[in-house]
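Yeah, one chain of the complex is gone here, protein chain that is, but the others are all in their spots.
Chains here go by letter, A, B and C, matching the order in which they are written, and residues are numbered from 1 within each.
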Amino acid sequence: MINVVIAGFRGAMGQATVQTVRNQADMKLVAVFDPHATTADMTQLPDDVALWTTDVDVTAADVWIDFTTVEAAYHNAVLAIQHGIHPIIGTSGLTPQQQQELQQQAVTAHLGGLIVPNFGLSAVLLMKFAQEAAQYFPDAEVIEYHHGDKPDAPSGTASATAHLIAKSRQNAPQPTVHNEARGADIDDVPVHAVRLPGLLAHEEVLFGGSGELLTIRQDTMDRSSFMTGVLLATRKVATLNELQIGLDKVL
Amino acid sequence: MINVVIAGFRGAMGQATVQTVRNQADMKLVAVFDPHATTADMTQLPDDVALWTTDVDVTAADVWIDFTTVEAAYHNAVLAIQHGIHPIIGTSGLTPQQQQELQQQAVTAHLGGLIVPNFGLSAVLLMKFAQEAAQYFPDAEVIEYHHGDKPDAPSGTASATAHLIAKSRQNAPQPTVHNEARGADIDDVPVHAVRLPGLLAHEEVLFGGSGELLTIRQDTMDRSSFMTGVLLATRKVATLNELQIGLDKVL
Amino acid sequence: MINVVIAGFRGAMGQATVQTVRNQADMKLVAVFDPHATTADMTQLPDDVALWTTDVDVTAADVWIDFTTVEAAYHNAVLAIQHGIHPIIGTSGLTPQQQQELQQQAVTAHLGGLIVPNFGLSAVLLMKFAQEAAQYFPDAEVIEYHHGDKPDAPSGTASATAHLIAKSRQNAPQPTVHNEARGADIDDVPVHAVRLPGLLAHEEVLFGGSGELLTIRQDTMDRSSFMTGVLLATRKVATLNELQIGLDKVL
Partner (left out) sequence: MINVVIAGFRGAMGQATVQTVRNQADMKLVAVFDPHATTADMTQLPDDVALWTTDVDVTAADVWIDFTTVEAAYHNAVLAIQHGIHPIIGTSGLTPQQQQELQQQAVTAHLGGLIVPNFGLSAVLLMKFAQEAAQYFPDAEVIEYHHGDKPDAPSGTASATAHLIAKSRQNAPQPTVHNEARGADIDDVPVHAVRLPGLLAHEEVLFGGSGELLTIRQDTMDRSSFMTGVLLATRKVATLNELQIGLDKVL
C-alpha cells in the first residue's frame, strides 16, 4: 500500500489526482496539504484523510504529489524531502537552480523523487521511441497538430522531440530543399505545425529510410490521460535513488 | 468499340498505353502514329495495327492519345481535329496560346477533346473533393510528402490544391499564428512539404471545423496509376463537345 | 433574416441550438415551443423570445428546429407544416410510415423541410465523396474507430457508408481472401471496427486502384460539430420544395 499526500488538492489537476488515487487498490490517500485550506474544504473527502496546513503537521506518507504554484512547489518539495516523502512535482516553473538545489537535498537524504514536466504517457513514449529510431534513421520530420487558437508554433513538445532526435542520431540527414514550405529547422529536423479548429493535441514523427517509413504518432484527447502518468510515477518513484526529471525515468 | 490511335507509342507512357488499350474489351488499337518509326518498331504489336507516319495516312479512329513531345503535340492535335478524331493530349508543355488555338479549332469542328495535365485519378478526385469541402470548411491545410531528392517545394499539385480551396471557400479562415513552422502561405492556405527517403508521392488535405475534422489523402505508388485515368478519358472524351482541360471534366 | 423556432429547447441539443442560433447575424430566435414549459424556464432567454405552448400560439416563423422526443416530433412537424414553417427534424425515431405521411403533407403544402439523421457535416461529406469515388474505384474498405464501451460493431454510419459504396460502384471489386481478419462483409465492402479507450468517433474509407490509393477520413471530437450542420440546414431548408431526408440534400 502506497500512502499518498496531495498538495494543491483544490485545483483541477489536484482534484483529478485525489479522485484517481482514491480509486486505486494499492494506494491510500492519507492527507492533503494546503496552508490555506480549512476543514470546510474537506467535505468531499473521506473522514480518514488528514488536512496538513503547516510544517509541523507533516508526518508519515510515502509519496508527495504536488500540483500547486511555482511559489509553493519549491518549499513543498523541501518539506517532503525533509520528512523522507518521495516528491512527485507536477507543478511547472521551477528554475534550473531550484531544481539543482532540490536534487542536492535529495542526494543528501538518499531519497528518490521526480520532477515531471509532462505526465502524458503517449507523448513521453513517443519521445523515447523517436530517440531510439533516430539512431537507425537519421532522416526525420515532426508534424504537430493543435487547435487554431494556440498562439505559438511549433509546440514545446515538438521542439523538444526534434532536439532529442538530433542528439540521438549518429549520421547526418540527407540534404533536402529548404524554404518556408519545409517548416521550422530545429537542429536539422524540419518541424511542421498545423493549426485548425477541431484539432486537439497531436504529434507525429516520420522517419524515412531507403524504401521504408516508420511513423510514431500520439493523440491527446483530454487531460484524463495525465492521470495514467501520475499513477505510473506514484508506483515507481520509490525505485529511484535521486530526484530525477522526466516521466521517462520511470519507464 | 472505341478505335484508338496512339502517338508516341515508343516512349514509356506510350508503351504502357498500348499495353493497356489492348487489354480492354471495349477498345481496339487501330494505329500508332510516329513520323520517325518504321515497321521494325512494330514487332511487339499485332498485325492489324497500322503504322501512320504522315498526314495522309491518318484516316479513321475515334480517339487520339498523345504522349509525344511538346514540339509534336500541337501539330498532332491539329491533325486529329482535322480528321474528326477526339484528341487526348497527355503531353505537357503546350503554351496557353497553343491551347486556345486548339480549343478554337475544336469548336469550329464541333469536336470534343481533352488536355490532361494529370492522369492520376486519386489526385484529381482529391482536388475535386477539396473544392467541395472548402465551401463548408474554410479552415484547411495541405501537407504533401515526397522523396528527399525532389528539388522543389511545395509540389505543383499541392499549390494547385491550395489555390482551388481558396477560390472555393465562401468564408475567410480563422486567423492563426504565422511563422516558418506554419508552412508556405498560398492564398491563406498553409502548405507543408515533407521530404524523406522512402516516401513516394502523397498529398493530404485537412479541413477543420468546430469539433470535427475531414481529411482527404491520396498516395501515388507508381505510374501504373495513370493508366486508370487514360482509360477513363478514352471512354468519356466523346461525351464532350469542346476541347477541355483537366481529367475532372470527364468525372 | 431567418426567423427560427426551436422545439425541445431544454434538452442538450436544444440548448446548444438556442445558443448557436442567437450568435448568428442572419438568424433571429423568435420563439421556443414546449407544451410543458413555463416562463420560469425562459430566464436564460432574451425578453423578445416567445414561449409557444399550444397549437394556437404557433404563428410566424420561417424555420422550425426540432430536438424533442419521438412522441412529440411527428405532431410538431405536422404543426410546422400547417403553419408554413419549414421543419428541420433532428429528433430520431420517426417510423418510415410517419416520414412518408409528413412528406405527403409537405407536398400538399408546397413546403420544403428536412429530416436529418446525422448533423455531422464531415461524416455527411465523407459519405458523399465515398459514393463518388466508388464510381471510379470499386475496391474499397471501411475502418471505423470508437471507444471500447460502444456495444455494437460496426457503427451504423460505417454500415451505411458500405451500402452506399456498393450501390454506387459500377464494377465488381477484385476478389480477395475472406476470413475473420478481413472484417464484416457488407455488400462486398469489408468493414473493420476498432474499439479502444482514448478513441472518440472516427471513420475512414480507403479506395485502392492500380498504383494509387484514395483515403477519406472524418473525426468527430465532440458534439459541437453538429451545430455546423444545424446552421447549414437552417440556411438552406427554404431552397427545398419537399420534405427530404439527409443533410446531404442541402449540400
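Here is the rule we use: a contact is a pair of C-beta atoms (placed from the backbone, for glycine too) under 8 Å apart; a residue touches a chain by one contact, two chains touch by 3 or more.
What you see is a predicted model; the values in this text were computed from it and never measured.
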{"item": "Chain not shown, its touching partners among those shown", "value": "A, B, C"}
{"item": "Of C:59, C:176 or C:239, the residue in touch with the unshown chain", "value": "C:176"}
{"item": "Omitted-chain contact residue, chosen from C:143, C:201, C:216 or C:230", "value": "C:143"}
{"item": "Sole contact to the chain not displayed, among C:3, C:53, C:135 or C:210", "value": "C:210"}
{"item": "Residue touching the undisplayed chain, where the options are A:5, A:73 or A:216", "value": "A:216"}
{"item": "Absent chain, residues of chain B that touch it", "value": "198, 200, 219, 221, 225"}
{"item": "In chain A, positions touching the absent partner", "value": "120-123, 125-126, 128-129, 132-133, 136-137, 207, 209-228, 232, 251"}
{"item": "Touching residues on chain C - with respect to the absent chain", "value": "139-141, 143, 145, 148, 150-154, 174-177, 179-185, 190-199, 206-213"}
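Simple rule for what comes next: only the chains that are shown with their structure count from here on.
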{"item": "Copies chain A and chain B - rotation angle from C-alpha fit, nearest 5 degrees", "value": "180"}
{"item": "Chain whose Cα mean lies nearest the overall Cα mean", "value": "C"}
{"item": "Longest centre-to-centre distance from chain A, chain (CA-based)", "value": "B"}
{"item": "Euclidean distance of C-alpha centroids - chain A vs chain B, Å", "value": "50"}
{"item": "Where chain A and chain C are represented by their mean Cα positions, the distance between them in whole Å", "value": "40"}
{"item": "Residues of chain A engaged with two or more neighbouring chains", "value": "198"}
